[in-house]
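Here the complex is missing a single protein chain, while all its other protein chains stay put.
In this document, chain identifiers A and B correspond to the written order of the chains, with residue numbering beginning at 1 in each.
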Amino acid sequence: MSLKNSIEAILFVASRPLTIKQLAGILETEETEVSDAVDALLSEYNVRQGGVQILRHGKELQFVTAAECGAVVQTFLKAETSGELTRPALETLSIIAYRGPIMKSDLEKIRGVNCSLILRNLMMRGLVIAEEDKRRLVTYYAVSSDFVRHLGLTSIQDLPEYISLHNPEVVERLLAEDNEQQPANEAAEHVT
Amino acid sequence: MSLKNSIEAILFVASRPLTIKQLAGILETEETEVSDAVDALLSEYNVRQGGVQILRHGKELQFVTAAECGAVVQTFLKAETSGELTRPALETLSIIAYRGPIMKSDLEKIRGVNCSLILRNLMMRGLVIAEEDKRRLVTYYAVSSDFVRHLGLTSIQDLPEYISLHNPEVVERLLAEDNEQQPANEAAEHVT
Partner (left out) sequence: MYKFKLERFEGPLDLLLQLIEHNELTITDVSLASVTEQYLEYLDKNSDLRPEELADFLVVAARLLLLKSRVLLPQLFIEDEEAEAGVDLTSQLVLYRLYVAAGMKLYKQYRSPLTCFARERAPRSTVISFSPPPSLAVDHLGNIFAVIIAELESFVRPAPELISRTISLQERIRAMRTLISSAHQLDFRQILADAKTRVEVIVSFLALLELVKQRHVLVTQDKDTDIILITHYEESYVTQE
């Protein structure tokens, strides 16, 4: 494992600029060695002139997209958080609207698939908010008040058929069933 | 501004897997052109063998750190180690990883048990994804990009013994050889 590659990997996943001193600390290596490796890495990226570059600003280093790609990146970021929702996103939103506040695990039981990315997107769009129950260390998801207002409602309970759709028997049974098997999640898997 | 650089920049900021179709949509370019540019990009990263690589799984592409840097990055991110897997989960994942995309019925033929529950469970955990072939009205199951990432691979085909465990004809031949070593046995006629 080369030092240069490790530096590259850490700079890539870091969501903030890092200094050579910090990198040396993380990698438990001498600063001079890190500095040399960083120089080599920067010159590689300089020669390549790709869509991703490493920016050196004072002592700080950070991965950035190339300036020439700025417009395209903006378009992408905007598209990601505007326009129509995908079907999976709509499903997730409808479950949160009628069942919320709901835990991620219950949401996933109802949908049958992992919902992490969709939840992140719905939150970025301000449609869903996360509420932490600090005593129980659980996060609940609910639709935002902005979204309720956008729907023209004064309360989420004013949604059509709210009472009958809020806790349909089949959903109750599904969630209860799984909770029984909770101590050993294997139990559910043993069946197969 | 090259298409290749734009793709690279978008994949970098996306921080989730994107398909060629999605990229083509964002870049307003033909899919074939995007596909060619992606191939060029992938081969560059392949040759370079740096700390950052591009994972390609099915139709999805995603920037990831190199597996060799896994330990360093994990410490830096204070990330948790990959979760536990039960035996049925492992068995199912192994078949899907090597033979996927695979239909449920074929999976059940190998495992000899109904796999509905375990598939649902693995999908909820984000380890397996379902893809519908709308023309043929069949659902295929494949492991997720996330699972490939956790294996430290940038392509599922890099799994050990992938060819022999993926290709049924070769597997069949192996079985025949296996049986030849056991003279008392009537040779296996065909692999189900």
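In this text, a contact is a pair of C-beta atoms (placed from the backbone, for glycine too) under 8 Å apart; a residue touches a chain by one contact, two chains touch by 3 or more.
Note that the structure is predicted; figures quoted are calculated from it, not measured.
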Of B:Q22, B:N121 or B:T154, the one touching the omitted chain in the full complex: B:T154
Chain not shown: contacting residue from A:L93, A:L119 or A:A142: A:L93
Positions on subunit A where the hidden chain makes contact: 9, 12-13, 15-16, 81-85, 90-91, 93-95, 97-98, 110-112, 123-127, 144, 146-147, 150-153, 159-161, 165, 168, 170-171, 173-174, 177, 190-192
In subunit B, positions touching the absent partner: 12-13, 15-16, 53, 55, 62-68, 70-71, 73-74, 77, 79, 81-82, 85, 87-88, 90-91, 93-95, 97-98, 109-114, 116, 120, 147-154, 159-161, 165, 171, 174-175, 178-179, 182, 184-186, 188-192
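Heads up, the rule we're going with is that only the chains that are shown with their structure count from here on.
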Euclidean distance of C-alpha centroids - subunit A vs subunit B, Å: 21
Sites on subunit B touched by subunit A in the complex: 1-2, 4-10, 12-14, 16, 26-27, 44, 50-52, 63, 65-66, 68-69, 72-73, 75-77, 86, 88-89, 92, 111, 113-118, 120-121, 123-126, 129-130, 144
